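Okay, so here's the structure we're looking at.
Incomplete set of chains, arranged as in the complex.
Note that the chains take the letters A and B in the order they are written out, and that residue 1 is the start of every chain.
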Amino acid sequence: MIEVGILGASGYAGSELVRLLVQREDVQLNFLGANRQAGSAVSDLYPNIYQRLIQDYEVVDLQDPKTFNGLDLLFSCLPHGQSQAAVAQAYQAGVRVIDFSADYRLKSPKTYEGWYNTKHAYPKLLAEAVYGLIELHRQAIEKAAIIANPGCFPTAMLLGLAPLTQAGLLDGVPSIIADCKSGLSGAGRNLQGHLLFTEVNENVNPYAAGVHRHTPEVEEQLHRLQGSVQTQVNFIPHLVPTQRGILASLYVQAQEPITEDELREMYQTFYKGASFIRILKEGIYPQMKAVTGSNYVDIQVQVNERTGLIYIFVVIDNLIKGAAGQAVQNMNVMFNLPEETGLTAIGLLP
Amino acid sequence: MIEVGILGASGYAGSELVRLLVQREDVQLNFLGANRQAGSAVSDLYPNIYQRLIQDYEVVDLQDPKTFNGLDLLFSCLPHGQSQAAVAQAYQAGVRVIDFSADYRLKSPKTYEGWYNTKHAYPKLLAEAVYGLIELHRQAIEKAAIIANPGCFPTAMLLGLAPLTQAGLLDGVPSIIADCKSGLSGAGRNLQGHLLFTEVNENVNPYAAGVHRHTPEVEEQLHRLQGSVQTQVNFIPHLVPTQRGILASLYVQAQEPITEDELREMYQTFYKGASFIRILKEGIYPQMKAVTGSNYVDIQVQVNERTGLIYIFVVIDNLIKGAAGQAVQNMNVMFNLPEETGLTAIGLLP
């Protein structure tokens, strides 16, 4: 039995984690931490789950050593900034931790401060954290004390770009374009006027073009794969009126001719043995709905022979492979379980 | 290992059944029958599932005895009319069958012909069929040779009305009103102009008010529960722009005063032990999304003290509790498995 606690359980990512874990017989939920006021019981916020839970939200005191008693793993679904101390406290108590925030994703505290406008209070701990993208860092994850669970957009972008990078196809490319489309659950459960149904439905718009905070973790991971080369990322997110789903449309100028078949084979080889990556066969485009409700990643590659541009399309469910499912996948690997344990659900369609 | 075959696997209900069964280790899919032309491979119609299947659609010949070799259960997801013969052939071959169509739901061939404009070719077999609503007919289902899987709307209406009926609260009520709202997957995967996104999105409308074919099975089941009394049903379906979900809003004039608490307790007692029925606590209204992707049924009751009207609200996922999930639940009971086997998924929210 793996005993876990969850901080920030009342947001969408936290809730999705609860949904996944409550169906496991080998995992025990020790506590659901949340800051919610009276009136927001689990039954109010999660009408889908509450009958399966034996506990309600509670305020968790991480300074009380009893909180960590018997705990094998802490999931922190707190927002960036707030997660810094929670992770540090778990680490000091000798409890492994998976952090959903951006607080431990970047190696450089300076880069972190530049993009997040927040000082990092535990800069030395950054070296302990492993970027939790299993398809790239499986071995390090097995033994990690701290997992920085990747952002939803970076998960899609990096899984789409990693094979190219490893093959040297980004060498000499000054910048690439990632035109990404995200459903609304990616924006979280915050009361903001622009997230009202009436404002978002029947609407599509770009936002934070070129300045979104998920940019630096993609660049850092790419540069690690690339070595000395330094390709920059133009990340342009767009809101689309769906509940879930990210579609990353990635555009890379080929430096030397390559055929679509060669490219597809390169991706198949790179992801051999990866349980959740599905390289689609020729002529089928990824669609958000094929992965909704699942941990799958659908990828298609294409080469425009007229222009020499490589197109890569990647879809994920932002709350599963982009957040809670990826965290569970990390947990599985950390505890020597098959990575697909508890994650075999198939996408809902229609 | 339960060996099953599926006819009509390319429609939405059939596909949902495949999705549920492919995750079972105790069920083996012997064949997926479909009439689809070339070009509609499983990979085209079900991009969510196809990588988990080892077979494609095939045309199934039920007159070939080999088709039934080793088969424990046939699921017929064919449309009404087409299912008549398929069920009869399985029955004659000694194979149990769960029929998704309306062909074996009504006891009277005359009523069937009146509502469906189709003659019944196997009227004697109607007596063998059990109406597969486990919450009402569990014992008969355990031993049934033929299960008539209830319609999606009738499932919601009957689960909402059965406790009232048993308590005699429909006695003397000439007719009740069932204002039902259904998402689009209930209309199936047919190419009809009024099912295009552009026609349905941002739209709500009634259809087939008072003449929908799901009316007689609700009345037949009610009358069985009522005994001699004969309450009629005004069933008014409405299309709403969602993928899945049925909300049945049921209105019954109370003949004698009853309080909301008494009513709620009556429902809780009636459904004690029913794994999938959730009687909501006071003040919480059912919402479609709380059950989407699950086999749950959420029910709330209310009494308008000014007018004496009883309101009952029921939500289900039309493709799961209203079709494929209910069929699996029936299969579980037929084969002496816990009824919730393979059906414990929690609704996706958000």
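As a working rule, a contact is a pair of C-beta atoms (placed from the backbone, for glycine too) under 8 Å apart; a residue touches a chain by one contact, two chains touch by 3 or more.
What you see is a predicted model; the values in this text were computed from it and never measured.
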Original post:
So 2 chains are in place, but how many copies does the full assembly in this file really have?
Top reply: 4
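Going forward, only the chains that are shown with their structure count from here on.
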Subject >> Between chain B and chain A, distance of the C-alpha-averaged centres to the nearest whole Å >> reply: 37
Subject >> Contacting residues of chain A [partner chain B, same complex] >> reply: 12, 15, 19, 22-23, 43-44, 46-49, 51-52, 184-185, 202, 243-244, 278, 281, 284, 287, 289-294, 298, 319, 344-350
